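One chain of protein is taken out of this complex; the other chains stay put.
Chain IDs A and B follow the sequence of writing; residue 1 opens each chain.
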Amino acid sequence: MKTGTSRPSTALETAGLGHRYRQTWALRDCALHIPAGRVAALVGPNGAGKSTLLHIVVGLLTPTTGNVDVLGEPVGQQAAALSRVAFMAQDKPLYEGFTVADILRFGRHLNPQWDNGLAENRLNALGIALKSKVGKLSGGQQAQVALTAAIAKRPHLIVLDEPLANLDPLARNEVMRSLMTEVAETEITVLLSSHVVSDLEDTCDWLILLNGGRVQLCGDIEELLSSHRMISGPVELADRLLEEVQVIDQSRTARQLTCVARIQTSEPVLHPDWSISAVNLEQLVLAYLRRPNVGVLPHPNLASA
Amino acid sequence: MLWVTWRQHRTPVLLTAGLLLVLGTILLVHGLLTADFIRDRASAGCPGTGPDCLAFEQEVRLRYQQIYQLIGWLPVAPALIGAFWGAPLLAKEFEHGTHKFAWTQSVPRRRWLTVKFGLLGLTTVLSGLALGGMTTAWLSTFRGTGLGDAFGDKGLFAVAGVVPGAWWLFSFALGVAAGATIRRTLPAMAVTLAVFAVSLFGVFAARPFYAAPQRAVQVSAEVSPLPADAILMKDVWLTTSGQEVSRATMVNAIADACRAVSASVKYYQCAFEEGYTQVVYFHPSTKFWQFQWTETGILVLISLVLGVLAFVSALRRRI
């Protein structure tokens, strides 16, 4: 279902977002955005505040500071705001005593834009019988039922907290396939969290790196990858290198320096002794996670990407 | 929301309705048979002083006891409502994380809570009232036999009239509040049961203070000043000089004079002859409805406070 109406280009935007549990800030001063139609990965170590951020975005938590807009409208506990965002929580909680049909009926009763035909077709295609009890389904099937319920709500933004955790490789692939099919069909914006970066490489095109409750990176994955390089070479030349590029993370031996660096031009001209190669998403993420104090402010021009 | 509430809570609701139906049937059949029995004997002048009336009274008492053993337990029945309807309402959602599923549909949490509390609360009130209605109806078959008075009996008072509706609501609200704050089903159930038990005995102890008691003075040694089916608050003894003293003081004072008397009837006669008259402070059974509404009011008020506590707790607590 392609909508002809023009939408604001930013699906999700937060400003000055913070959340405090008693004395501890789980999330602090978060400014991030996701352009509409993107599949955004929220990455960070355990305890980085990923779930807190997602719970605020879906309206389950009220932030201590700052605000969240989905398509230009604030999120929160109003029916209209809730209907714009769908959520699949970690561990995909569903009522285990319900049948799959009950879950669909639950969704139909609680969501004005519920698309029951879509839900039934999806489950039918996945071979999940409406009569089966949710508690008797496999983990992968439960994830598919939960995903179906989220998609049938017809949201603009779908938020998934660790959607692939506790799933076997086949189920991971199937869940991702059906999610990507949905993205191709409806131009929905996706925000999913994961601490396994390799799961995200082919599916996500936007990266939000959260570390210690703060946003370390937020931007288009391709642009991030093209603006970083893996550089290695003789350690004596290290000082000169540091003048020319912004080193994110480095490791040194007696003779060699290896680092992930942020570069300004697409092909930096460095001393010929340096060997320069591209970084992949995992290397990039690891480099930043190891250096929590290195942050790159989001480029304003990336918003229109 | 209506269907959602029904689907999620139909098991305990149906179970309760079933049990009430069974109890109602037993009370109805038993009540009808007893009414027939009493009507048959009424022509023979019983209850009264007729020759067969002793056997009649024994039979009626026996029939009464059969059911009394059953409904004597009913004052604690609301505890089960608190434990099985109230406590899991939120605790089970928190425990399984399903609140994250329920509260991210397009129905705001405030509305979700209001509808659930409202519908289930109303159902518990109606169930309690149904119980009160059928107990009252059954008790009324014993009218005139000296049995079935629900005012002086602490337990019967809580299952007759309108008070059961309030008790059921109170227990439900207690369970919901426990579930909302403790967030785990089994501990919430345990706390509900414990607090309910304390509350039950607390209310039993507080009941005599719902109104200012009446005072009655003994006129003869043979007749107790306390009317039938009254709630006794305290009994004291009046000396000849018009001073109220405790039983112990009276016993000490007449220790010498009445030492030879052992039977209690004779003992009181002796005390009366010594110039001590018994005084009772009590509530007569005519205050039944006043007490019913007072207790109902107190319990409904506490239930509302608990409901608000559960509501706020469910809205505010971290996810």
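What to note about this one:
The rule is short, and it goes like this: a residue touches a chain if its C-beta (ideal position, glycine included) is under 8 Å from a C-beta of that chain, and two chains touch if they have at least 3 such contacts.
Here is the rule we use: contacts and distances are computed from a predicted model.
This figure omits one chain of the complex; the name its UniProt record holds, of "Elongation factor P", "GntR family transcriptional regulator", "ABC-type glutathione transport system ATPase component" or "Acyl-coenzyme A thioesterase PaaI-like protein", is "GntR family transcriptional regulator".
Taking every chain of the complex into account, the omitted one touches A.
When the full complex is taken into account, the listed residue touching the unshown chain is A:N280, out of A:N121, A:S251 or A:N280.
The chain omitted from view is touched by exactly one of A:T64, A:T203 or A:T258, namely A:T203. From the options A:K133, A:R177 or A:R252, the residue with contact to the chain not on display is A:R177. Residues 37-39, 173, 176-178, 180-181, 183-185, 201-205, 278, 280 of subunit A touch the missing chain (whole complex, contact as defined above).
The working rule: only the chains that are shown with their structure count from here on.
As a whole-number value, the distance joining the C-alpha centres of subunit A and subunit B reads 57 Å.
For subunit A in complex with subunit B, the residues that touch the partner chain are 21, 55, 58-61, 77-79, 82-83, 85-87, 89-91, 93-96, 98, 102, 105-107, 109-113, 146, 149, 153.
Contact residues of subunit B toward subunit A in the complex are 1, 3-4, 7-8, 96-98, 100-111, 318-319.
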